[in-house]
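All protein chains but one are shown at their positions in the complex.
Let's turn to chain A:
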Amino acid sequence: MDDSDTGHASTVVMMREPAWHPSPKARLLWAAGAALMWLPVVIAQVVWVVVAPVAPVWHLVAAAATVVLAGPHIGVVPFWRYRVHRWEIDDTAVYTRSGWWTQERRIAPISRIQTVDTERGPLDRWLGLATVTVTTASAAGAVRIAALDRDVADETVARLTALAATAEADAT
């Protein structure tokens, strides 16, 4: 990009992608989550077929719509997401990449961390995973590192907590 037209003397800075992947089981976690979300819809359709077996065209339309929507949601999105999700921390900052359709790269300096939490939903526990949430003083500043192996998550939390404790201000 040529800066000469605006007079802003900025050098082009690029950002390396974060290096670490989430747990390989993340794909299963996201697929299972999506499948559970679609389960009530499928059940509702089965009930509909049993209760009102007339007009098979509409049943087929509904079933086709479900397959078209749920299929990619369960079969494609988790893999897409797994390709995108990355994270890395060092002594100065937390850096993550997440999303699939909309992708976000977030960076938050360790010195501005307020709290570090882990979250474990039922599915996470079943797969031995955890999500680390790092909050800052800003509503927009929370950084989530999703679907880490449990020991990795615990280690990360311990490290971040120790680092954050040595920093002083949180800028409120």
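Just a few scattered comments:
Throughout what follows, contacts are C-beta pairs under 8 Å (C-beta built on N, C-alpha and C of every residue); 3 or more make two chains touch, one makes a residue touch a chain; residues count from 1.
Heads up, the rule we're going with is that contacts and distances are computed from a predicted model.
The chain not displayed here is annotated in its UniProt record as "PH domain-containing protein", chosen from "Potassium-transporting ATPase KdpC subunit", "Ion-translocating oxidoreductase complex subunit G", "Electron transfer flavoprotein subunit alpha" or "PH domain-containing protein". Summary of contacts with the chain left out: across A:A62, A:A93 or A:V152, the touching residue is A:A93.
Taking the complete complex into account, residues 1, 6, 8, 10-18, 88, 90, 92-93, 95, 101-109, 112, 136-141, 143, 170-172 of chain A touch the chain not shown.
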